[in-house]
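Data first, discussion second: the structure below is written as structure tokens.
The complex appears here minus one protein chain, its other protein chains still in place.
Chain lettering (A, B and C) follows the sequence in which the chains are written, and residue indices restart at 1 in each chain.
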Amino acid sequence: MSDPVIANVRTFDTRTEAKIPVKSPLAYAYRRTGAPAPTGESRVVLRERPFLGHLVLRGGAIVLDEAVRAVLGVPLPGEPQGLTRDAAGERSIQWLSPDEWLLIVPGGEEAALENRLREALGDAHFAISNVSGGQTLVELEGESARELLMKSVVYDVHPSHFPVGKAVTTVFAKATVILRRPDEQCWELVVRRSFADYTYRWLLDAGEEFCLGVER
Amino acid sequence: MQRYSGFALVKHALSHHENWERQWRNPEPKKAYDVIIVGGGGHGLATAYYLAKEFGVRNIAVIEKGWLGGGNTARNTTIVRSNYLWDEAAALYEHSMKLWEGLSQDLNYNVMFSQRGVLNLGHTLQDMRDIQRRVNANRLNGIDGEVLDAKGVQARVPIMDCSKNARYPVLGASWQPRAGVARHDAVAWGFARGADAHGVDILQQTEVTGFKVRDGRVYGVHTNRGDIEAKTVGCVAAGNSGVLAKMAGFKLPLESHPLQALVSEPLKPVLDTVVMSNHVHGYISQTDKGDLVIGAGIDGYNGYGQRGSYPTVEHTLQAIVEMFPIFSRVRMNRQWGGIVDTCPDACPIISKTPVKGLYFNCGWGTGGFKATPGSGQVFAASLARGEMHPIAAPFSIDRFQSGALIDEHGAAGVAH
Amino acid sequence: MFHIHCPYCGEHREEEEFHAKGQAHLQRPADPEACSDEEWGDYLFFRDNPRGIHHELWVHAVGCRKFFNITRNTVTYEILETYRIGEQPSFTAEYPDGRRPQDATREAQAPLKAGVHA
Partner (left out) sequence: MSQPHRLGQGGRIDRSCKLGFSFNGKRYQGHAGDTLASALLANGVDIVNRSFKYSRPRGVVAAGAEEPNALVQLGSIEAAQVPNVRATQQALFEGLEACSTNGWPNVQRDMMSLVGKLGGTFMPPGFYYKTFMAPASLWMTYEKIIRKGAGLGRSPMERDPDSYDHLHQHCDVLVVGAGPAGLAAALAAARSGVRVILCDEQEEMGGSLLDSHETLDGRPAGAWVAEALKVLGERDNVTLLPRTTANGYHDHHFVTLHERRTEHLGETAPRKGGWRQVRSRLHRVRAGRVILATGAHERPLVYANNDVPGNLVAGAVSTYIRRYGVVPGRKLVLSTSNDHAYRAALDWAESGREVVAIVDARAEPDGELVEQARAKGIRIITGSAVIEARGDARVSAARVARVDLEAFRVTGEMETLACDTIGSSGGYSPVIHLASHTGARPTWRDDLLGFVPGLVKGVSAAGGAMGTYPTGEVLEEGARAGHEAAAELGFPEGAVALPRVATRRDGAAMALYQVPHVKPTLRAPKQFVDLQNDVTAAAVELATREGFESIEHVKRYTAMGFGTDQGKLGNINGMAIAARCLGKSIPEVGTTVFRPNYTPVTFGAIVGRHCRELFEPERHTALHPWHVAHGAEFEDVGQWKRPWYFPQERRGDVGGERESMAEAVARECRAVREAVGILDASTLGKIDIQGPDAREFLGRVYTNKWAQLAPGRVRYGLMCKDDGMVFDDGTTSCLADNHFLMTTTTGGAAGVLEWLELWHQTEWPELQVTFTSVTDHWATMTVTGPEARRLLAEITDMDLDRDSFTFMDWREGVVAGVPARVFRISFTGELAYEINVQANYAMHVWEALFANGDRYGLTPYGTETMHVLRAEKGFIITGQETDGSVTPEDLGMQWCVGYDKPCSWIGKRALSRPDTKRPDRKQLVGLKPRDPKVVLEEGAQIVFDPNHSIPMPMAGHVTSSYYSPTLDSGFALAVVKGGQQKMGETVYLPMADGQVHEADIVSPIFVDPKGERQNV
């Protein structure tokens, strides 16, 4: 299962096509903290998008940009805090640091994508790490989503400061999240698996006044 | 010196308190002294007091750039304990503790040293190992203390949440019965009054602007009120030590950090001991006026601003409310900051320096207040004899080259 | 609470995202074995502790994870500049109001001061 193309690095597809039961990072939180269904009153709706492919891409922007364009068809966001998506909105790439990007793609695509990127990049200095099992995507939607975030993150989420197409790593309560604004309606949180229970509990607690509902 | 006593109070009341004397003079600087102490905080004043009282030095000046006792002496959370891990530190702080135990009488000034006991909580298994290690070491060093389990802690502090439901349940604590708190300002004033009575000139509003050094030897200081000569100069300037060392031409392994503390509004007595938790980062006691006095660790950056970061205060109060959920509706009255000079091994420097006749006593970090009398006494002995007192000797600057640190970060783990 | 401009993220961020990491421009001796105990002790433990302008290393821990430098006044806590690793400060004890362009040129011509990262 390792790609022999680049012998200096060992790639490894940690996912299988076999019918294996999987547990999303929020699975236990639903059970432990509860998951109130959305109602007409709900001004925030929370939704987990588990089991996506998450890759961390490291290297120089110029080199990577070409490969990402070629493989994914979208440019590498060159500006800090940039987030770009493909036309379907299913694949995204975000700036994490001057030499680090996060790729999120439909679950199952990540290993092939990694291999294609590695091929395109050849022997340039870069790195790709698969972190799909380690994080999950949580969506927040609704008129009060922004206020809920104001209760939770130190970063300024005002639309003038946080337009669509922005993504930042910041402090969420006492944890770290990646906060993204892929479109007008929706906010995305990329949450580390081990912090998922805490983050979820926080969101439910802080979201009570907005009648936060959980879509499952 | 006018003796203070209950009788004196009654006598003075009859004359409407019109005849109380000054507690210390406000003298003009002389041209020369035998010894100059730079820094009129608790440690500096104590040094001058013991020099005059126990070592017969008669001609001493304490030079203070602001007002005496206006630095960390006035800004700390007043905890006094001696349950340090390492022999060297334990000897120093226990020496100090013994002086505390007779200090009010010695100074004829009630410093309100209240031996109400100090609990250092353990919340993890490693905390408990460290506590056992420290208490065992204390016992063999002749320092009182015992290890309590969670039930023992609950019995001492019924209002604390010792349940298993806490995020970090209390597993136990070390308990030093002789430890406690004192009235910080009174310590500085008591030493100042005592030193003044022995003829020490306390020169307030006098700032040292440089040292007079010839052939590697100090022979005086420059100040904003003129030059003053002395062959022995002891610097006890806490957060400003680094600045003074620079004037004298050498560096110290010190960094000055903000340390914050806060008080609640005054409450009826509800907590009669001192509770410290290193793990959740907060400590608390209640003053005789009723304020809860609360503190935590230092801020991470260097700062002389006497203020620190707000999140430090937030985290401290989170810890306090975690330990004492009933205080959630109590209100925070005031917060403030001090400047603590910290050493890499969380132990002080009491040392000779590359300049002959120039001594430094600094780097007390968050532990300075409790050491005030002991530090003053061993430093005084060292200045008087020209040789470091045996208790002070391990705290030499040399240890940062040899590697013989006294790492109180390690298992003692508890600052303050 | 500080508001810190991260030179990599290109915007001001809250202090809670950062950790202070002590004095900036410390350089590990190139040949530690050739150092005396005193020199090694200096490198390990002795730091500048100025009252006033100070150059500090910080890391944008909850953010881009990059280390960078801050010139800050330790009395007023005013941040005069932030700059990337490898860059030189414009505000120094010598030039508390910032280096004029001609100063910068002059220094650029002189070799880099010791204790500064390449």
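As a working rule, a residue touches a chain if its C-beta (ideal position, glycine included) is under 8 Å from a C-beta of that chain, and two chains touch if they have at least 3 such contacts.
As the structure is a prediction and not an experimental result, all values here were calculated from the model.
Here is the thing to keep in mind: the chain we left out touches A, B, C in the whole complex.
Remark: the omitted chain is touched by one listed residue; of A:67, A:105 or A:153 this is A:153. By the touch rule set out above, subunit B reaches the unshown chain at residues 4-6, 8-10, 12-13, 16-18, 20-26, 66-67, 70, 74, 87, 91, 101-102, 104-105, 108-116, 123-126, 128-137, 139-142, 146-147, 159, 167-168, 183, 185-186, 189-190, 204, 264-270, 272, 280, 286-290, 305-307, 309-310, 313-314, 317-318, 320-322, 325-336, 399, 401-405, 407, 409-411.
Residues of subunit A that touch the chain left out of the display are 1-2, 7-10, 12-16, 18, 20-25, 27-28, 31, 41, 50-51, 56, 58-59, 99, 125, 127-135, 147, 150-156, 158, 160-161, 173-175, 192-198, 201-202, 205-206, 208-209, 211.
Along subunit C, the points of touch with the absent chain fall at residues 1-3, 14, 19, 21, 27-28, 31-33, 35, 37, 40-41, 43-44, 57, 59, 61, 65-67, 76-79, 85-86, 117-118.
The definition used in the following text is that only the chains that are shown with their structure count from here on.
Because contacts link the chains only in sequence, without closing, their graph is best described as a line. Across the structure, the highest number of inter-chain C-beta contacts is found for B-C.
Subunit A and subunit B have centres, each the mean of its CA atoms, that are 50 Å apart. The distance from the centre of subunit A to the centre of subunit C, each centre being the mean of the chain's C-alpha atoms, comes to 33 Å. Not a single residue in subunit A touches at least two other chains.
In subunit B, there is no position where the chain touches two or more neighbouring chains simultaneously. Subunit C contributes residues 1-2, 15-16, 19-20, 22, 37-38, 40-42, 44-51, 54, 56, 72, 74-77 to its touches with subunit B in the complex.
Interface residues of subunit C, counted against subunit A in their complex, comprise 8-11, 13-14, 16-17, 62-66.
By the touch criterion given at the top, residues 240, 242-243, 251-256, 300-305, 307, 309-311, 341, 344, 400-403 of subunit B touch subunit C in their complex.
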